[in-house]
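Of the protein chains in this complex, one is absent; all others appear in place.
Presenting chain A:
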C-alpha cells in the first residue's frame, strides 16, 4: 500500500488515540497501521481469517481460533482498540477484561465452568481427556471457594488472577 503513514492525518491519529484511551503513542499507531495494511493484502479495510492464519507464529498458537473470532473483520479502529490491552500503559483491569472476553464467548458477562473447559480443551488438545479436565477444574474451583456451577464475573477473575504481566512492544522505526 505504499507509504501508508501519509494516509493518516493528525486528525485521524488523534481520533484513534482517543478511541484507544491514549494507550498507544502516535508513533505506535502509525506502526500498527502499516502492519494492518501489510496484513490486509487486498486492501479491504479489514483482515480476513485467512490472512491472519498466514502468519505462522499466530497459526501455531493453541488459542488462535478463539482470537480469530474476536479479530477477523475488524476495521483498523476496532483492531487497535482490541489490541490496546497489550500496551504497557494498559491497566490491570484492561488486561483482565481482555482475558475475560476470550473466555466469555457468548458475551453474557459470566464465565461458567463449561466456558473454562472449552478454553482448557484448546490449550491441552487431545493430551488430556474431557474427564481429566473436568476433574482438575472442579478441584481447582472448589479449593478456590467456588462450585462447579458458579458463574465467574470480571471481579472474580481479578481476585483469582491478581497481578498480570501481559504486554507486547510495538516496534517503531
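The criterion applied here is as follows: a contact is a pair of C-beta atoms (placed from the backbone, for glycine too) under 8 Å apart; a residue touches a chain by one contact, two chains touch by 3 or more; residues count from 1.
Just so it is clear, contacts and distances are computed from a predicted model.
Student: I notice the complex is incomplete. Of the names "Cardiotrophin 1", "ER membrane protein complex subunit 2", "Phospholipid/glycerol acyltransferase domain-containing protein" or "Proteasome subunit beta", which is the UniProt protein name for the chain that's not shown?
Tutor: "Phospholipid/glycerol acyltransferase domain-containing protein"
Student: Of the residues listed, A:93, A:108 or A:139, which one is in contact with the missing chain?
Tutor: Final answer for the missing-chain contact: A:139.
Student: Residue-wise, where is chain A in contact with the chain that is not depicted?
Tutor: Residues 2-3, 32, 35, 38-39, 41, 52-64, 67, 71, 83, 86, 95, 98-99, 102-103, 116, 119-120, 123-128, 132, 135-137, 139-141, 143-144, 146, 157, 160-162, 164-171 of chain A touch the chain that is not shown.
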